[in-house]
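Structure incoming, see below.
Rest of the complex left out; these chains stay put.
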């Protein structure tokens, strides 16, 4: 809840243009909530749909100037660049299905915009490698919305592990159970299910491209360890489905810790209760999204402790990512907003020629993005392989 | 998550001016988050502090036009009224300590602004009675932020009880445990503790004016029953404190249901886990803020059920007050934002000459406000009385 006040002088809200997020989009609305919550960003423009009428419909709902509602992102880029810098959008937010990540991100970066992109980074690992290079050379800042890294108690866990509080990490469990694809929903009139299970829109993996990447990212983020080899078993459990809807991966990390990652969209009745548990040689931490404001810290020889978001004794990393005192629950939108806020703070710092606080820099980017796409690629290869272990090597 | 699309044509964001919420204010920041989250309101002006420099400091942080940052609410009202209606603020948001609720609310309403006011409504019951009459005659809409009524599962509970799902209400338990005033914090440099325990700023009650009123409001809101008599036992548990920091109230409702309300700020170690449990002659409901996205529904002869926010089978009242599907936790800020959003939707409806949906009208107002102040007044009288029961009669 702290704020670097000096840096806030004479500034204006950052202007954002959104790509995707038209009528019926779930994630587009969440991105907008997250961007608006802290008052640092305003939504100024958008190419919300590839259909002009749909794009306009959303633009009107958002009460935008109709001149800044576009029928394509190419048009948005072109027209916005013609505006004076003081009016032009600063940020491009991309919330399209996976097949429409690469091109607008690349173009936006090449034109000098800052980009915040919904995960996974691209449709394929090949695209990811190319985009990774683009990002390294871009002037703008790139952010990838691995939402779950935005939770304050996840930040607290990461910091405690980095500080050695639970000792050397030996064991990482991460599970991402969903049940919403328990039946062939894509054969009904469900847009979300349709694109998520369509290889041309989602890429070569369904469940693992969508939520497996979140789980993988969280495991590496919190543990501070990188995966070095994997053994995967993916399935299609619902007949007629084109992409994996379930899977499990055994993992080993660089320090030889063991890991188990499970992700499913056919755990019938499960909602979205992402969980992570990490054990070191001194203690352990456990977190789950359903109780996202608590971090259980376990000890072998004294009472377990519950750290709670908003407590004054938390690490600065956790505190920079909360808005309320303990007992006032924050949730998914706030976690998402933490990513937007840190991204925005870093943009301000750059505009002002300031050094951002290290806590602000803690948001996911191209490194997370390429590792996520490599993970999907390797999981698919491993799942096909008769050998147990596939080395996990990320080419950039 | 539904939205009445027709009504959204050609509209602009509602412009809001805030009174209070300057440097160090907790609740001011929350009001701003809540107002901004859904993109219906923009913060345009403010008199954030009675000190001009402090007001400006906050105005700059919010990146406001400095011309619209004022040193007093009187100045704000005067200057804003000189602006054309298309630029002038629509809404006044009042987040000052209790002693500064009555005057700005009365003036703002009399000048035709819509007002959203932090609870409790006033410093005293006498003020409340006068303000109640002002509100009845005002053109603008009045909203009182009893936050907890904004939670979707509280809405669900209210609807289920109103629909008779758990039968005739027999028993209401409501408890509001906090521990933050466990020591004489007001003797340290803690502004929050100082005004909360100062009768000239908080009124005749400390704990009950602050959180007892929330608990009372929630009990009546969810049960659908009005309190008819009470028996109160307030205490000052921390030596040297001027106002009650703890208490319990036995209650009876109009249908003869029994109730127990407890509120404390000296439950050392407790955060803010407001709970309500209501039992009828067919079943019961239980809710607590720490698990705010769940509603436990209990049955005598079949398995208990857990209703979860975001589930498609919830009542329209719950669904209108969520943004995410089940499993994506929403929290305190979203509950607060639900009140702002419904308030804003009703303002739009009025501006557009439309009938608001009945779900939008479900936000707390003057009736809640005057009952809350009457509750504080009666609790204090009962606590002093040697008789067990004090009739609860609200004069308007």
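To keep things simple, chains are lettered A and B as they appear, and every chain counts its residues starting from 1.
FYI, a contact is a pair of C-beta atoms (placed from the backbone, for glycine too) under 8 Å apart; a residue touches a chain by one contact, two chains touch by 3 or more.
The structure displayed is predicted, hence computed values, not measured ones.
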item	value
Given 2 placed chains, full-complex copy number	4
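Throughout what follows, only the chains that are shown with their structure count from here on.
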item	value
Residues on subunit B engaged by subunit A in the complex (per definition of touch)	3, 5, 8-13, 26, 29-30, 32-33, 36-39, 43, 60-63, 178, 180, 270-273, 289-293, 308, 323-334
